[in-house]
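A single protein chain has been omitted; all remaining protein chains appear in their positions.
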Amino acid sequence: MTRALGGLAAAGLLAGLVMAFGVAPREATQGNVQRIMYLHVPSVWVAYLAFAVVFVASVVYLARRAEAADRLAHASAELGVLFTGLTIATGSIWGKPTWGTWWTWDARLTSVAILFVMYVGYLLLRGMIDERERAARSAAVLGVVAALNIPLVHFSVYWWRTLHQPPSLMKPGGSSMPPVIVAALLVNFAAFSLLYLYFLGRRVRLLGLEAEAAR
Amino acid sequence: MPDNWGFVLAAYGLAAAVLIGYWRRLARKERDLERK
Partner (left out) sequence: MERRSKETLNALVFFSLLLLFVFQFALGPDRERLAAALPGILWLGFVLAGLLGLGRTFVLERENDCWDALVLVPGDKSAIYVGKLAGNLLLMLTVEVLLLALFTVFFNVDLVPALPGLALVVALGTLGLAAVGTLFAAMTAQVRARELLFPVLLLPVQVPVLLATVKATEAVLLGEPLSAVAHWLKLLVAADVVYVVTGVLTFDVLLES
């Protein structure tokens, strides 16, 4: 099952690369640097998906105390941090030639950076508690607090950067994007989602093996 | 706008390195645990 998912993810990523470099045209204003978006935007999508899974799994753990839910939360948080890191790195690499700087305190960059440190803290907490059951309980509470904090972070950072202007989400793009670019993005969204699911399966299984070995 | 292929290559290269690295780490840890 995981193996099939892995194959599917690999095929999806290959298709995504073909779409990003073969099918999608050179973007008119940004040039070929825009092709980084086929990597960057699906990464941030997977990161948010992963943190949503952490939230749901944490709530389930608090309600049912199922070890499986805890493993799911742990694995998903790790993947969320991985993909958030990837988002920040690829965004930086895109920003240097486009904006002329590796980093600016733009609203979206800032909120993603805060997410990153929040969930790195989550992983640190997990790593610092030896007792499995207590680590699970503490992490579940933190998983809930961190997730509830995401909208607060989002709004506060947006207002902080844009003063009083109402937030108009996803300003560039939207319907103005050519269909080919949208298609290339969608293929990569699907590929990255499959990759996330594949990694999640592997990581959860590994956590199970680790728990058994420790017993 | 210049093309900056170097930046595109760096981004995709970095992503490939990170994802493959993570995948191999998972596989290695799994093997180690199963051997025990």
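A and B are the chain letters, set down in written order, and residue numbers restart from 1 in every chain.
As a working rule, a residue touches a chain if its C-beta (ideal position, glycine included) is under 8 Å from a C-beta of that chain, and two chains touch if they have at least 3 such contacts.
These numbers were taken from a predicted model, which means no experiment stands behind them.
Although one chain is omitted from the display, it touches the following shown chains in the full assembly: A. Check A:A52, A:L125 or A:L209 against the missing chain and you find that the one touching it is A:L125. Contact with the omitted chain, checked across A:V18, A:A66 or A:V145, is made by A:V145. On the side of chain A, touch with the chain left out of the figure occurs at residues 62, 114, 117-118, 121, 124-125, 128-129, 134, 137-138, 140-142, 144-146, 148-149, 152-153, 155-157, 159-160, 164.
Here is the rule we go by: only the chains that are shown with their structure count from here on.
Separating the centre of chain A from that of chain B, both taken as means of CA atoms, is a distance of 16 Å.
Across the interface of their complex, chain B is touched by residues 26, 29-33, 35-36, 39-40, 43, 82, 85-86, 89-90, 93-94, 96-97, 195, 199, 202-203, 205-206, 209-210, 213 of chain A.
Here chain B touches chain A in the complex through residues 1-5, 7-8, 10-12, 14-15, 18-19, 22-23, 26-27, 29-30, 33-34, 36, going by the rule given at the top.
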